[in-house]
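The complex is shown incomplete by one protein chain, all other protein chains being positioned as in the whole.
Take a look at chain A:
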């Protein structure tokens, strides 16, 4: 720890350097690129499926399927919301779980963690950098889905004014603004999983074990959220308010669940972030 304390006076630019190199390492991995590729394919798949199904003039969805799907044929922008609603329950958090779970355990597994710590960065700073990298991945993954959906929607369907859930009209520019806001909220919804994954990552030296545990926890929480007898527990499950991003499409916006969601994510980030810190700064790095 004395080394870390000595490094405390280092310039903040150095931290950014560490962050930059972490970002490059993460986004240059084939695994990361493959995950992003799968995420980008989801909206294309949904868009093409809706296009084929409604090719004969029938309406899509009819009340079933992911949220907003019945609106896509009228306005391609709705594909952004549908794609996010379709990927948020599983694809997005799974990708985040893989990246977060691998963050520290993967380095330990490959034997590179001790070299990272030889540099005068300090464990706390390394942990913060890792978490920042995972958060950046959350944002990039969400934006990949949103942009891919927007491009697909614009190519396959008309664009224009859109109707909010409440039946009022908003212009296309405002609709785009709300889509961006929704993408940011979705990215923020993933910070809880990211912190959880990072904590799991500090517990083990096996990257695969950390990823599997994180994704396993994600599935367990999603199942618990479906059991009506456990309704007392539901408001504290990190996935419970995920779909509240749709409330941004109400007019006026219904903030109650949105703030509840963001507060819960902040709580998960604080609890598991500090738990990861407590574990990582005290454990012995042997690999």
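Assume a contact is a pair of C-beta atoms (placed from the backbone, for glycine too) under 8 Å apart; a residue touches a chain by one contact, two chains touch by 3 or more; residues count from 1.
Just so we're on the same page, contacts and distances are computed from a predicted model.
Its record in UniProt calls the unshown chain "MucB/RseB N-terminal domain-containing protein", which is the match among "VacJ family lipoprotein", "MucB/RseB N-terminal domain-containing protein", "LPXTG-motif cell wall anchor domain-containing protein" or "Methionine biosynthesis protein MetW".
Remark: the omitted chain is touched by one listed residue; of A:168, A:220 or A:259 this is A:168. Within the complete assembly, A:274 is the residue of A:25, A:112, A:259 or A:274 that touches the hidden chain. Although one chain is hidden here, its contacts on chain A can still be listed: residues 59, 61-63, 67-68, 70-71, 73-75, 85, 160, 162-163, 165-169, 200, 203-205, 209, 213, 243, 246-247, 250-251, 254, 256, 267, 270-272, 274-275, 277-278, 281-284, 286.
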